[in-house]
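As you look at this complex, bear in mind that one protein chain is not there, while each of the others sits in place.
Up next, chain A:
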Amino acid sequence: MGRYVIRRLLQMIPVFFGTTLLIFLMVNVMGDPIAGLCGDRRCDPATAAQLRAEFGLDKPVWQQYLTYMGNVFTGDFGTAFNGQKVTELMATAFPITIRLTLIAIVFEIVIGISLGVVTGLRRGRPVDTTVLVLTLVVISVPTFVTGLLLQLVLGVEWGIIKPSVSPQAPVNELLVPGLVLASVSLAYVTRLTRTSIAENARADYVRTATAKGLPRRRVVVRHLLRNSLIPVVTFIGTDVGALMGGAIVTERIFNIHGVGFQLYQGILRQNSQTVVGFVTILVLVFLAANLIVDLLYAVLDPRIRYA
């Protein structure tokens, strides 16, 4: 187990450098960011040159990348164009997005898995058909449509939520955005669980467990569910990274000042420091989530052993 973890951690190093380099190059390809700082007028050349020197933009790209990486390892993620430290931006943005992601994941687990179990055990019944049709609807409607619709109906027409989230983003205000963010994945989780449960319900070990007279609840929860969750856990694990980075649309609709907001603004202003910094952290989150998922397999299925 320990050796497996170390091997996986070592594998992360080239992935980390590869992705950050790619992002760095992509941001640089977009052109000179200083030109956008002066509105529709031309920046005065002396100030522009001075700013370029300050942000290190006058050096060749490879040198910028090396300096940047060097700084990252000392905890310095650079400065955004508005004079704020990128670490300061992260400190305000990440807690909010993590909260939003956690809420979304809880929705996925609670609603998605429950619905999956219910439908999986009652295949072909009205409940099953209804849920299947509903998930199909949710999957086929894009997030921004569900988001705007809920915002309009709940926020403007019925007035039971605020259409936008306040800057502190407390948990109760994040529930609806979290549901919107989770919606598509939630539908997938339901379908995955349903198929998996339906498949395993006819397995030998379930018949054995039932035959030895175990109560049905115990059969379902301890035997059936535990074995059926492996594909679901994989999905939710990779989804953590996707939700954190992919919250841009939801964060924009509900005006949540999280990672998506900073990334969007960073891209518009071609602020390579912000974009690369945030993406670097997201890459790390993604890698860590993947590792945890793989380790969870062993917990769920004792047959899987890592050496």
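Here, contacts are C-beta pairs under 8 Å (C-beta built on N, C-alpha and C of every residue); 3 or more make two chains touch, one makes a residue touch a chain; residues count from 1.
As a working rule, contacts and distances are computed from a predicted model.
Per UniProt, the protein behind the absent chain is "Oligopeptide transport system substrate-binding protein"; the candidates were "Oligopeptide transport system substrate-binding protein", "ATP synthase epsilon chain", "Quinol:cytochrome C oxidoreductase" or "TOBE-like domain-containing protein". Of A:44, A:199 or A:301, it is A:44 that touches the chain left out of the display. Note on the undisplayed chain: of the listed residues A:65, A:94, A:254 or A:278, the one touching it is A:254. Touch with the chain omitted from the figure is made, among A:23, A:161, A:184 or A:259, by A:161. Interface residues of chain A facing the missing partner chain: 30-47, 49-51, 54, 81-84, 88-89, 92, 107, 110-111, 114-115, 117-118, 121-122, 127, 151-152, 154-156, 159-164, 166-167, 170, 172-173, 175-176, 179, 216-217, 220, 251-255, 257, 261-262, 264-265, 267-270.
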